[in-house]
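Every protein chain of the complex appears in place save one, which is left out.
By written order: A, B and C. Residues from 1 in each chain.
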């Protein structure tokens, strides 16, 4: 998989948001957010959970959730071990809830953030019929809600290793937006367990040119490496100083 | 009025509490708490609102209230522009609520702390029929509550410039415990607008001896002066360094 | 990010719910005088949880329609004269509250909750005069257990004074965390500071816990001695002589303050 394609696609989806946050184990979304921030001339605020340098929260682990509820967070990223055609996501388990055949880590903040952050970008590199299913076994967070449910937020798009889907809220379904270089609309259809809209002519996800690739490498080395050293080391071959930590307090 | 008598009487009522707090404009309760702490060998915790040195709270102005609700505060002091025989206190206004003839500052934390702190000591130096009334014009906080109301706290005693009353919770009334030197039971009765129990022989509030007076003066000078410089200057004739402030942060 | 005092207070519209801190916590008195000078009207002034000279100045100048507080007082200098006169005359709408209710209702706004429960209060006339508060049975209790529910307080603007901001617009509030709660709860936060430093607080980890991040701060204005005649712990003590003159009605001519 070409990470630069994914980073560029995610950065495009972030667009001109005011405040973007990325969660745990999210090097590619973080790189995309940092790229989008650079394009904004530094005006975009990016909060990276797990980073000291790229995290200005000072009110403890709850601040992300409070911040989202206050309407001060525009874009967040979520994933799913399973995602279905109604944009429900499952981060918890496969099979019967009480005796699952597969158990994952848990739902983390998804049952809340998916409903409160205006634009949630779903990101799931692995794209096959085990991941993109007709119906998730467990709804960690629902893709849509009844009209009486307070829900200022929800899905905006789904980016996989094969393609980009837009979420069509009024239709409650995904629509294929573009396939990544090397993929076809038919291939995506074959690999996807749920139904979705598809235009007559499917676009190709933009392939980054050399200049953009260089910029992405630079973003990864400068901004992402502190939080995701292994990812950065693999990505660009840039040296990484494993001892680099946040400023230590003088107690 | 002999402040040392009041300080000694309040310290006696504090007894061996684990954590005592004093609120705004409370130099005499603060001195009493500091005296009680000294007697505890320093084991008693005293939190003085308005002090930097004698205040270990670090979670903002809400911490006192959270701390009380957690059951971590044993004794607090409240007062009242009016106090009645059911231990209701009025900190707000006299006359009709909408168009009061007298307006005071407000109820502050009383509607909450009076119900949550196990032993609230009422302290009101001025003792006459305008202050100790049959029925308060406004209940800032009630002296007792119906059994279904969650109320781990309430009044323990009332100390005035003339006497000490115990609060008898089961009887919902005050009982005269002792009259201060120079006062009589009849004088207290004449100055009090509400009814209360009275033993056949009324004790006299203990008059501090020279050693205790010296100890109180020392407490005031060492512990109280930082928070209440004017009080301390008047009290003991001790010099006060008006420039003494808490440690300043090196920004 | 750094603006003039007049530009700062121009961002407080007539009719706004304006939340301000208690006297011990960094009161933007200089900004308050500028706000009076600009002639603001119809404020819902929310003291978090009490106020003194600031509320009194605004009330004296006719800027306040509704006052919400657990207490308004000049402390050891006595009652707040304009406030007391206005309440007695019925010239302002007074929402009497209690400190923990204001803290809790701001915490609710900070968390995006429509309401929050609070213990105590039942049997108090404070509750009786607040029809906007409700009492309900604790749904988790089997036995009767009434509890008060408070609607969240989400101010339009928070205004306070602090010792310093840094070059990013982060504000150091130290242990006065109630200022951070105010800023989280309010839609917009305006801050005056003694000075703006050329450093970044986040470069010194021991300072970070006491920082209100720029994320919550719309604008900062420099106002040296901006809390005077009140104090700010890091820089200067309250000016007792000036406060006594205020209480006596002689500090500002006709208490107009601007």
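Here is the rule we use: a contact is a pair of C-beta atoms (placed from the backbone, for glycine too) under 8 Å apart; a residue touches a chain by one contact, two chains touch by 3 or more.
Everything quoted here is computed from the prediction, not taken from an experiment.
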Absent chain's touching partners (shown only) are A, B, C
Checked against the full complex, the residue among C:43, C:208 or C:247 that touches the missing chain is C:208
Per the whole complex, from B:45, B:103 or B:119 the residue touching the absent chain is B:45
Where C:10, C:65 or C:149 are the choices, the one touching the absent chain is C:149
Contacting the left-out chain: of A:57, A:76 or A:196, that is A:57
For chain B, residues touching the missing partner are 19, 45, 52-53, 56-59, 62, 65-72, 116, 246-251
Those residues of chain A that touch the unshown chain are 24-25, 50, 52, 57-62, 65, 69, 91-93, 97-101, 103-116, 138-142, 145-146, 148-150, 230, 242-243, 245-246, 248-249, 251
Note that chain C touches the absent chain at residues 104, 107, 111-119, 134, 136, 138-141, 145, 147, 149, 151, 173-175, 177, 205-210, 233-234
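FYI, only the chains that are shown with their structure count from here on.
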Max Cα-centre separation from chain B goes to chain A
CA centroids of chain A and chain B: separation to the nearest Å works out as 57
Rounded to the nearest Å, the gap separating the Cα centres of chain B and chain C is 27
In chain A, the residues touching two or more other chains are none
In chain C, the residues touching two or more other chains are 180, 210
